[in-house]
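With one protein chain withheld, the remaining protein chains of the complex are depicted in position.
Labels for the chains are A and B, by order of writing; each one numbers its residues from 1.
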Amino acid sequence: MSVAVAKRTSSGEPAPSTEHRVWGRLIDMLGSRGWILLVLFLVLLVAASIVPDVFAPHDHDTQNLRARLLGPGESSSEGLHLLGTDSLGRDLFSRMVVGTRLTLFIAVTATLIGAGIGVLFGLLGGYFGGRTDRLLMRLGEAQTAMPMFLVAILLLSLLGPSVGILLVVLPCLVWPIFARVVRAEALRLREETFIEASIATGCSTSTILGRHLLPNVAPRILVLCVVEIGHVMLSEAGLSFLGVGVQPPDTTWGLLISEGRPLLAVAWWLTILPGVLLGISVLVLNLLGRYWEARSGAAG
Amino acid sequence: MGMQETTATTAPSPQSRRGRLLRWLPDRLAAEGSLGGLLLRRLRDGVIVLLLVVTVIFFLAHVVGNPALVFAPVDATDEHIDKIHRQFGLDRPVTERYWEYLVDLSRLDFGESTWQQRPAIDAVTEALPSTIYLTVVGLGAAAVLGVIPGIVAGARARKPFDKASNLASVAALSVPNFWLGLLLILLLGVQLGWLPTSGRFETASIVMPALTLGIVHGGRIFQLVRSATFEEMSKPYVTVARSKGLTEWNILRRHVVRNTGVTTATIVGWEYVRMWGGAVFAIEYVFAWPGVGLLTIDAAHRQDFFVLQAAVIIAGAFVIFSNLLIDMGYQFIDRRIAAT
Partner (left out) sequence: MSSLPLLEVEDLHVTFRTASGPVHAVDGVSFTMRPGSSLGVVGESGSGKSVTARALLRLFAITDDVQISGAVRFDGQDLLRIDERRLRDVRGGQIGMIFQDPLTSLNPLMAVGEQIAESLRLHRGMSRSEAASEAVELLARVGIADPEQRATELPSSFSGGMRQRVMISLAIACRPRLLIADEPTTALDVTVQAEILLLLDELRRSEGMALMLITHDFGVVAATCDDVQVMYAGKLVEKASMAHLFDRANHPYTEGLLRLVPRFEDAHTGRLHPIPGQPPITGGGGSSCAFAPRCSHAVDRCRSEVPPEIAVGPEHVSACWLAAERAKDTTDAGHPWRRTP
């Protein structure tokens, strides 16, 4: 046909590959050494979540009513508050450092669980085909058809918001992406001659899937994981912001934004700065994922 | 948000091609390429999806949790909870209750709101038009912010405007949407005092939430339209048009946009469905926009199960329905073009 519509699935969206070009441009702009900066940023984040005390200049929970709502760069008797303080005089930078651990933990764990489910379902769909495949795919389709964010709010409110429940709800949002990639690869592999050869030499289907399929999709899955960690971070932040995610006294960047919101007019930094950090992290993860994809040719 | 798309069921699996399994009538009709068949199949799939969600909700409320606790308001006493237990006949077998639940839902009986003291469905139908209004205006903003820069960037790829707008779109997609809303409140509301920042009390109230939605979804539309335009610009007929002596502007206007038109329309259509996947609800909360999102979040804070459930199911049905309309519209146009 003449119309170059990126062929779309029955309820999905245009082929995701079209999106890569935009990222491709950005990756070009990064230059050949740019990824070092990206990795450095992530290393800092991971370090901050392992040993927050090294990075945090103040105790994140110490209240200091005489140093309330200090702006970025102001000092109290405790010393410099790089990013200011909140309404209880707690140091924002230290709180962001401390929040890194849970933010990363939830995003990484939820993504890995989602990836696990997705890979499993994708393999099952590709392995059994037919009815199982269609059932699993329809399940995935339900994700697009439903306002999943509302469903997530309902589930969290039914089960009571907690980190544990978040680790159940968030994977539900990401597994279809992984399932789709693995399933597509499984379907493609079935047509390949070397698979036919393996069948002819008596390999069982599960051996084939394990030995040929997983190594084939592993690079793409890893790239997807990196990118999806960013998306899960955004989802967690959204749910925490709405009060159905992480609950105080635990803290994540999303929760910090939420806590700062009532003071937006008087202390903008409490809301804006954690969001900037979150945005940069998501961007870095995205860029790194696509960079890796472009370099390894894992785009498939 | 992290909500993503899924894959096709349209591609026939080897099994179905062999015809081993009894195919349903809609499948067969759709396979024959009739629009009606496709519509039927999509309707059926939609109903299955809704049924699935409803079942999960029931399972969580009745099997995992204690339904009496779930149904009770936040401040309910033990006595109150006992009353609820009797009132809902919660001592009867689960299967019986499940059936009853389905029957109630099919009658659009979603239960009584414990917080607003009225049928849950009333609260939702009251909020729904606000959300639809916001999403439609937001989509308009997203289309303006996404389509025009997308076409220009795609046509002038690798030029400064392309680079700058790429960066902007990626930034818009990397920051949390609710945070973007807060940033706009800070800049346009608090600092400049130009626009109302919460509620829906005057005409201008729509501007900020719609703009926020527009930026978030415009970013995605931009990326897709840019790619489509870029791809179109590298086709041989564009070189031919250049060899005829047409200006770049005329090539874009007379040739390229005509060819990417359907693609662009569908990109915008799908983005509408995506909007319902998440962003709009958090943005409603940020701007206290009295729509389904705000209602749902309030209901969640007040543990009002019936309103929550009604909101999810009705919004779900709405999304499924609009998705279907968009798909059908797209198929219709595509076939019209294929026919000419």
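Note that in this section a contact is a pair of C-beta atoms (placed from the backbone, for glycine too) under 8 Å apart; a residue touches a chain by one contact, two chains touch by 3 or more.
Just so we're clear, the structure is a prediction, and the values are computed from it rather than from any experiment.
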item	value
Identified contact with the non-displayed chain, of B:A68, B:A241 or B:L294	B:A241
Selected from B:A157, B:V268, B:L308 or B:L324 as touching the chain missing from the view	B:A157
Missing-chain contacts mapped onto chain B	155-158, 233-237, 239-247, 254-255, 258-259, 337, 340
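The definition used in the following text is that only the chains that are shown with their structure count from here on.
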item	value
Centre-of-Cα separation between chain B and chain A, whole angstrom	20
Contact footprint of chain A on chain B as seen in their complex	1-10, 13-16, 20-21, 42, 45-46, 48-49, 52-53, 57, 60-61, 64-65, 70, 158, 162-163, 166-167, 169-171, 174-179, 182-183, 185-186, 190, 223-224, 226-228, 230-232, 259-260, 262-263, 266-267, 270, 273-274, 276-278, 281-282, 285, 292-293, 296-297, 299-301, 303, 305, 308-309, 311-312, 315-316, 319-320, 323, 327, 330, 334, 337-338
Chain A - residues contacting chain B, complex	1-6, 8-14, 16, 18-19, 21-23, 25-26, 29, 129-131, 133-134, 137-151, 153-159, 170, 173-174, 176-177, 179-180, 183-184, 187, 190, 228, 230-232, 234-235, 237-238, 241-244, 254, 257, 261, 264-265, 268, 271-272, 275-276, 278-280, 282-283, 286
